[in-house]
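For this view, one protein chain was removed and the others were kept in their places.
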Amino acid sequence: MRILLFGIAKDIAGAPVIELETPVQQVAALREHLYNRYPRLRELRSCMIAVNKVYAGDNEALQPGDEIAVIPPVSGG
Amino acid sequence: MRILLFGIAKDIAGAPVIELETPVQQVAALREHLYNRYPRLRELRSCMIAVNKVYAGDNEALQPGDEIAVIPPVSGG
Amino acid sequence: MRIMNILTAIKDHITVQEATDFVQTPECGGVAVFVGTVRNQTRGKKVHRLFFECYTPMALLEMEKIAQYTRETMGIHKIAILHVSGEKLPGDTVVVIAAAAPHRGAAFTACQYAIDTLKETVPIWKKEYFEDGEVWVAAHP
Partner (left out) sequence: MRIMNILTAIKDHITVQEATDFVQTPECGGVAVFVGTVRNQTRGKKVHRLFFECYTPMALLEMEKIAQYTRETMGIHKIAILHVSGEKLPGDTVVVIAAAAPHRGAAFTACQYAIDTLKETVPIWKKEYFEDGEVWVAAHP
């Protein structure tokens, strides 16, 4: 299971893409995994997960092959 | 006393400038004069008078040498 | 007229770029712009061309008043108000207003105030030419 990271999340993880050896089934579980692996993500103003380029709620299921991304607070414009 | 006319007021008067043989003392008197001379001015949505490039109220006095203009409804923009 | 933070002009041809170039500063993150163009129809009738007549010295004074008022009361730093005169065709740009402010809400408010007020107070008159005649816009009730 591959996870894309952007902005400060990429800096915290030290890589633009990480691999999860054990796939997770749900956004909430992914978030827990990421917070444990990279505690500094908890310090961010927000940390959204996008699944297939759409913002995903914590209850959303994750399928193999989904494009999953960590979205720290945006600051475009 | 010279009066500048613009837009439809110019068309109604048939000239961009008219002369008043007998000067008038006040905006209200000028307006009456113009309405009598060009009755079609009464049909306009509004008919403002500007004195020295500033909108003038009916009570404003007119001095010799003032730049006086008839301002029909504006439609810029 | 061009004083430090205000640009007003009435001329044959105006561009969005000259207005935004004037107002943009590194201090102001947000610029709101209004661009008005000649429409090709009015109440279903095809407009072939337009003519803008201006009482230019007074129109510039009224444009400066609008600009000053937005600068003094709405938190904007710079503003440009440009209007055309003479003959125009459908699609041509006839008015451009650009306002720059540190906060974009102020820029939008000022820009909308400026175009709303320009249409009410600035002595400029638009004549529309149709196939079967011509009319001074908004002259009659």
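Which chain is which? They are A, B and C, in the order written, and residues in each are numbered from 1.
Here is the rule we go by: a residue touches a chain if its C-beta (ideal position, glycine included) is under 8 Å from a C-beta of that chain, and two chains touch if they have at least 3 such contacts.
Predicted model, so just to flag it, every value in this text is computed and none were measured.
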Original post:
The complex has one chain that is not drawn here; which of the drawn chains does it touch?
Top reply: A, C
Original post:
Among the options C:Ile14, C:Met63 or C:Ile115, which residue touches the chain absent from this view?
Top reply: C:Ile115
Subject >> Missing-chain contacts mapped onto subunit A >> reply: 4, 6-8, 10-11, 43-45, 50, 53-55, 69, 71-77
Original post:
Since one chain has been left out of the picture, which residues of subunit C touch it in the full complex?
Top reply: 16-17, 20, 24-41, 90-91, 104-105, 107-108, 111-112, 115
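Quick note on the criterion: only the chains that are shown with their structure count from here on.
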Original post:
What is the distance, in whole Å, between the centres of subunit A and subunit B, each centre taken as the mean of its C-alpha atoms?
Top reply: 71
Subject >> Geometric centre distance via CA averages, subunit C-subunit A, whole Å >> reply: 48
Subject >> Centre-of-Cα separation between subunit C and subunit B, whole angstrom >> reply: 25
Original post:
Hey, what residues on subunit B touch two or more of the other chains?
Top reply: none
